[in-house]
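The structure appears right after this line, and notes come after that.
Every protein chain but one is kept in place in this view of the complex.
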Amino acid sequence: MDPGSGAGVTKFGGGADKSLGADRSIAYAGFMTMPKPANGAAPHATQPFPHAVLAGHDLACRRGDQLVFHGLNFTLEPGEALCLYGPNGSGKTSLLRLLAGLSPPFSGEIRWNGEALSRTPALLREQVMFAGFSLALKEALSVYENLQFWSRFLGDGGHDQKALMEAAINRLGLEDLLAIPLHALSSGQRKRVSLARLLLAPRPLWLLDEPTTALDRDHQARLIDLLGDHLAQGGLAVLATHQSLDLPGPRLDLDGYAPAFDAPAFQSPLFEDG
Amino acid sequence: MLRAFFILMMRDIGLSYKQGGAAGLVIAFYAVAISLFPFGVGPDSAILARIAGGVLWIAALLSALLSLDRLFQADYEDGTLDALALGPLPLPLVVLAKALAHWLAMLLPLVILSPLFGLMLHLEAQALPTLFLALLIGTPALSLLGAVAAGLTVAVRRGGALIALLVLPLYIPTLIFGVGAVDAVDGLASVSANLNFLGGLSLMFAVLGPLATAGALRLAME
Amino acid sequence: MHWFANPARFVRLADRILPVAMLLCFGLFATGLYWALILSPADYQQGSSVRIMYVHVPSAYMAMFCYLVMAAAGFSTLVWRHPLADVAGKAVAPIGLAFTGLALATGSLWGKPMWGAWWVWDARLTSVLVLFFLYLGYLAIWGAFDDRSKAARAAAILALVGVINLPIIKFSVDWWTTLHQPASLFRADGPRIDPSMRPPLYLMLAAFQTYFVVIFLWRMKAGLAALKLQALGAMPSPKQNHEQRHDQHHEQNLATRTEEAL
């Protein structure tokens, strides 16, 4: 399967034509013939995202009774990817869940375009695509059924929804796996299906938890390419990873933010002896 | 928004009839549970007729209970719940969609089969329509209230047994009015009063249930 | 509510209230019992067994009262996310469970001599039975979560769902008993309380109430200390060097030794 005409790993995709084998119409077990996209480029490549800045001020996160990290600050501009490094258990996944608004920070503030997440919890609801460690896919359903559900659930039913899904299938090379139920796939293939979910609806902020695990070299390159495109459109991304990914944007080593013995953030008002 | 609600509901219904889902098992359990009573109580049709309403309702309660612990657990474990919470549908509506899917997939078949089992228990013929109507109006409350307990125990190891303790005391009003409607057919009490209460309960839990469940799920996802 | 907020201030307040409450409790119990067992006349119908009412009615009342306190604590846990409310919820539940159990036991001991049955499916007794299951569910939820603040909020949600359903359960049980027992042996509002029986009943009610205050404050102090202990005890962090970890360990078994000493 040719990896498509994309020239190697381009860091800054720019909206150039990324027709990865788009000219081949997809016969899918006689069940459905996917129409060939008209211009070959992924349709969402054209509309850039509205300008949005993600910032974290003095963030602290608690897991059970332990403080995982505290005093964490960062700012993420459009077109940048924040890479989180740090040993296991240093809170990379916890930070991603904080940014997604799934769990509240122990202290500190997350701002999206200056607006505090704690005040309007639903602020990020339609702005975020969260690809966590567990892949949000149903084992009993086939690849196509999984993607179709997410495409119709996340999408607004517009005509380009079909094209978005088809482009996603192309970018991740899932053309031949569509009819296979998920439980029959390898973890690498499943990861690609989960990453394909990112393309099903245009969302500015991607939160990826170790996206490169279980991917082979070729698909890691495709992922970088994908991310490059997303950033080029003014999108943002936060990645928890162990590999040094060559992406524009700040890097953050969470190990530096683990609490010292008497972490100030932990002296909650509960225990000042009045 | 409404589109997403409907899509999620259809997916859940589809999943519960796939090989992993429990819809078939729940219907089989309903049948087996009901047919156990004659062995316990004796084949005397007079006794069976008198307790038929109670047997059918209690079997429906237990069948609902059986299928509740996988209501959110499956989605919680494979990360779907996180993705749903970040989707276009607010969490209470996600809960309502899943609860309705649970009702349609698991309890509606029981409601349709209930007159059949009523005959098996010698329930008098003119009580069968009331039985069907009472179950039709009352069982949504079982799914909606059950969803609250399922939500509370989703992050708990072996939460299944806990669901029964949490939700059965709350099922008592539905049980009382449900059986009351069936028994009231012989004219002692008014059928419509019982049915009104049943409908009232289901509507109330349709509003309060998802709010409480959304709170519980947010807790589990923290 | 805010002034109340700081746990240390709450404990100081509790220490001021406790001696007064204990004194009041003993006094009320003494006079209440004396009046109930000796002074008040035997009921012309039920004979002396009516004296069980002086403990049954207060127990049933306190069972309901504790559930309402639990629901209020749950509400403030969810709305104001207050650690004091978490501790209150956990403190009051066992007390409520005890009172519910006592109400059922005394109800049965009262039913046997009067109506020959250890258990009567009377409206009030049945409601107390359901309340007993609600308490079990509440305590089971507390036990099910290992993270304390999650357990508190889950229990709070359950308590609120329960308190909303309580009047519905009460109504449906009344409906159900009147349906199946046209002439209710145990009238819905309970046996006619003869005016001469009211004073001891109110005294016993007051005694139970002050008893509740004392036990509640004790359990609150225990809960707050446990919270502080957990916070202080759970301070070790990855940065800690070996020497600090040794001290930590030393303190831990020092504390457990004192526990045995008690």
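Which chain is which? They are A, B and C, in the order written, and residues in each are numbered from 1.
In this text, a residue touches a chain if its C-beta (ideal position, glycine included) is under 8 Å from a C-beta of that chain, and two chains touch if they have at least 3 such contacts.
Just so we're on the same page, contacts and distances are computed from a predicted model.
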| item | value |
| --- | --- |
| Protein that the absent chain corresponds to, by UniProt name, given "ABC transporter ATP-binding protein", "Transcriptional regulator", "Simple sugar transport system permease protein" or "Heme exporter protein D" | "Heme exporter protein D" |
| Touched by the hidden chain, restricted to displayed chains | C |
| From C:Leu28, C:Val55 or C:Ala85, residue that would touch the chain that is not displayed | C:Val55 |
| Selected residue (touches chain absent from view) among C:Leu24, C:Leu68, C:Ala98 or C:Ile164 | C:Ala98 |
| Hidden partner interface residues of chain C, rising order | 33, 37-38, 42, 47-49, 51-52, 55-56, 59, 94-95, 98, 101-102, 105-106, 109-110, 112-113, 211, 214-215, 218-219, 221-222, 225-226, 228-229, 232-233, 247, 250-251, 254-255, 258-259, 262 |
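The rule is short, and it goes like this: only the chains that are shown with their structure count from here on.
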| item | value |
| --- | --- |
| Closest chain to global C-alpha mean, per-chain Cα centroids | B |
| From chain A, the most remote chain by mean C-alpha position | C |
| CA centroid of chain A to CA centroid of chain B, Å | 37 |
| Gap in Å, rounded to a whole number, between the CA centres of chain C and chain B | 32 |
| Numbers and ranges of chain C residues touching at least 2 other chains | none |
| Set of chain B residues in contact with two or more other chains | 222 |
| Chain A residues touching chain B - in the complex, by the definition given at the top | 97, 100-104, 122, 124-126, 128-130, 132-141, 149-150, 152-154, 156-157, 197 |
| Residues of chain B touching chain A in the complex | 3-4, 7-8, 11, 15, 18-21, 77-80, 82-90, 221-222 |
| Chain B-touching residues of chain C, taken from the complex the two chains share | 78, 130, 133-134, 136-137, 140-141, 144-145, 150, 153-154, 157-158, 160-162, 164-165, 168-169, 171-173, 175-176, 179 |
